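A single protein chain has been removed from this complex, and every other one stays in its place.
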Amino acid sequence: MPRFSRKETSIVQQEIELKDIMEVRVRFSEVDSLGIVWHGSFVKYLEDGRESFGRRYGLGYFDVYEQGWMTPLTHLEIDYKLQVKYGEEIVIETTFLQCDAAKIIFRYTIYRKPDLAVVATGSTTQVFVTKTGELELTNPPFYLEWKKKHGIG
Amino acid sequence: MPRFSRKETSIVQQEIELKDIMEVRVRFSEVDSLGIVWHGSFVKYLEDGRESFGRRYGLGYFDVYEQGWMTPLTHLEIDYKLQVKYGEEIVIETTFLQCDAAKIIFRYTIYRKPDLAVVATGSTTQVFVTKTGELELTNPPFYLEWKKKHGIG
Amino acid sequence: MPRFSRKETSIVQQEIELKDIMEVRVRFSEVDSLGIVWHGSFVKYLEDGRESFGRRYGLGYFDVYEQGWMTPLTHLEIDYKLQVKYGEEIVIETTFLQCDAAKIIFRYTIYRKPDLAVVATGSTTQVFVTKTGELELTNPPFYLEWKKKHGIG
Partner (left out) sequence: MPRFSRKETSIVQQEIELKDIMEVRVRFSEVDSLGIVWHGSFVKYLEDGRESFGRRYGLGYFDVYEQGWMTPLTHLEIDYKLQVKYGEEIVIETTFLQCDAAKIIFRYTIYRKPDLAVVATGSTTQVFVTKTGELELTNPPFYLEWKKKHGIG
């Protein structure tokens, strides 16, 4: 991540994006009686994307748990654009969203694989909770380090 | 829907609420490895509420389908407030939200049964699509009648 | 089912059946693209039945866990007889099957509610495992007591 001048730094700053891309094939069990993917199945696709991101960047369930934290969702949002059918393949793009609060926010775009038409977009917000269930309002040290390591914040 | 004065009309207008309340017991299969309800299971609870509303007020999947329409979701949103555990019972409150556009909007509040603490809130938006998949931008006649019958709009 | 002679007693003995009956309405999300209940949804119905049995007779997940045991499935079997559609109601009958080995065996019959036609039958076998994951080959004392209390074995 080369930085050349102060001015450019701020521009670079905004453009830093941690991103994961993965592919999923729609399962028969994910399709509803109208022959299209049941809207609830998209919650799994978002989770697939989030898990794949976690494996790629070391922010997976176990990475976080080992540090003493759990990160339950506090918000989930999905906008459906196109219907997907059984047997179709989709591409899940998961983007980490910079945020100063003690939260993990992801944006998701789901594409139809052949033509990359946008099928759905979504976002999730997660907070830090101790293993005994207490909400943490400041960023845990491990998370600040993780951000630093990846040039965020 | 008695209306007495112009002023009161607007108040009454806002207070009309079609609502359904149902109870659900958390299933073992809905709980994740942290022992709490997996966030995706709430999509089913919203659907449970919506279906129960549909049966109560004649706006169920089949009622709509018989009229020639399908009503896929275009938006889904959930805010998680409290964690629910296996074996707990929850109460799902589904409220129809008045809206002039050709959409069906529901608000949901999910309570823990014993103390009625709010566990989650959510909303869904559905649109009207013909059986051949074309989006309808004006309210279908049957839906306008349904609204009229229930004193809405 | 009163029977008086000694000889008959032994027959009665075999006829003792611990049984639970519950009702479930088919959810939209449980139906596949053919408009009928996806075969995998029946695994949930069996679990619904098993949990309802557990609540009724004190052999639920928590009852067993409190005694220091978990009871994972080692076998699952389902025979499908009739297709069930969205919106239909089904009745789940769960019967405890006497067995001397350190196992919990249930038989299930799922009926269509209106005419009680048999929709599916099934069975599950569970074993006793300690919380650290070791298989137990003899019946745990609490289970022998539970059986005795319910006139089994």
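We just call them A, B and C in the order they show up, numbering each chain from 1.
The criterion applied here is as follows: a contact is a pair of C-beta atoms (placed from the backbone, for glycine too) under 8 Å apart; a residue touches a chain by one contact, two chains touch by 3 or more.
Small disclaimer: the values here were computed from a predicted structure and weren't measured.
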### Task
Can you pull out the displayed chains that the omitted chain is in contact with?
A, B, C
### Query
Among the options C:18, C:36, C:59 or C:104, which residue touches the chain absent from this view?
C:36
### Query
What residue numbers in chain B mark contact with the hidden partner chain?
28-29, 31-36, 38, 40, 86
### Query
When the complex is taken as a whole, what residues of chain A touch the one chain not shown?
27-29, 43-44, 47-48, 51, 60-62, 86-87
### Task
Over the whole complex, note the residues of chain C touching the chain we left out.
34, 36, 39-40, 43-44, 47, 70, 72-80, 83, 133
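The working rule: only the chains that are shown with their structure count from here on.
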### Euclidean distance of C-alpha centroids - chain B vs chain C, Å
33
### Query
At what distance in angstrom does the C-alpha mean of chain C lie from that of chain A?
39
### Task
Can you tell me which residues of chain C touch two or more of the remaining chains?
28-29, 86
